[in-house]
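With one protein chain removed, the remaining protein chains of the complex are shown where they sit.
Here is chain A:
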Amino acid sequence: MITIKDLHKSYKTGNNSLHVLKGINFNVSEGELVSIMGSSGSGKSTLLNILGMLDEADTGSYTLDGVAIKNLNEKIAARYRNKFLGFIFQSFNLINYKTALDNVALPLYYQGMKRGERMDKAKAYLEKVGLAQWMDHLPNQLSGGQKQRVAIARALASDPKVLLADEPTGALDTKTSYEVMDLIQQINDEGRTILIVTHEHDIAQMTKRIVNLKDGLIIDDTKVNQVRALQNV
């Protein structure tokens, strides 16, 4: 599903250049649930943002679902994001003046789906994350866990190939974190490819594979026996 080869990325701040990713090689197959671990500042988010086409690598190749991702302009990147990817952020990034339902329907709007159809579909996804009765609420009327569920429903709405989650439980307490992980596991069970950035070991143990990043390089990449989140709730 994802193939990256010799990916490099550095940030320029003033006269200094910070080499964040120093040659990442990495494959993800369909249906995997991968966690990317590493200490703070190790380049986890940078890697995920490049995978998400929110940012661009300096060098290296990236193939997503057989499509070479290169020479992207904003327009094509937007289309690819809409078609291939679903994002889940630590800070949820819901649009605060839109209801839960309208937030979930937004990617479908950008797919050009008619209003009636996209509302039906959005409702179905809210039901899937157990928030059907909250659909008319604004984000600030929801708890953190609920917000993240709405965000997950939104990420799923466009039926993407890959879900990318940057510290999805970073702003949640343990119990809520496990509930969210349970939802993510269920979605993965249905066959969806998911990448999670986290620095929490217990969360990483709930995925099927842990990739360890240090100083811009992958130092470890191992399959793990998945811990079901539901058992810990």
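Everything below uses one rule, namely that a contact is a pair of C-beta atoms (placed from the backbone, for glycine too) under 8 Å apart; a residue touches a chain by one contact, two chains touch by 3 or more; residues count from 1.
By our rule, contacts and distances are computed from a predicted model.
**Q** Unshown chain, UniProt name, "ABC transporter permease", "Carrier domain-containing protein", "Fe-S, FMN containing oxidoreductase" or "Spore coat protein CotJB"?
**A** "ABC transporter permease"
**Q** Would you indicate which residue among A:Lys70, A:Arg115, A:Lys175 or A:Lys223 is in contact with the undisplayed chain?
**A** In the complete complex, the chain left out is touched by residue A:Arg115.
**Q** Among A:Met1, A:Leu54 or A:Ile218, which one touches the chain that has been omitted from the display?
**A** In the full complex, the listed residue that touches the missing chain is A:Leu54.
**Q** Which candidate, A:Ser10, A:Thr63 or A:Asn82, sits in contact with the chain we can't see?
**A** A:Asn82
**Q** Touching the hidden chain in the complete assembly: which of A:Lys98, A:Lys128 or A:Lys161 does that?
**A** A:Lys98
**Q** For chain A, which positions touch the chain that isn't shown here?
**A** So the residues of chain A touching the missing chain come out as 49, 52, 54-55, 74-75, 78-79, 81-83, 87, 89, 93-95, 97-98, 102, 106-107, 109-112, 114-115, 154, 158.
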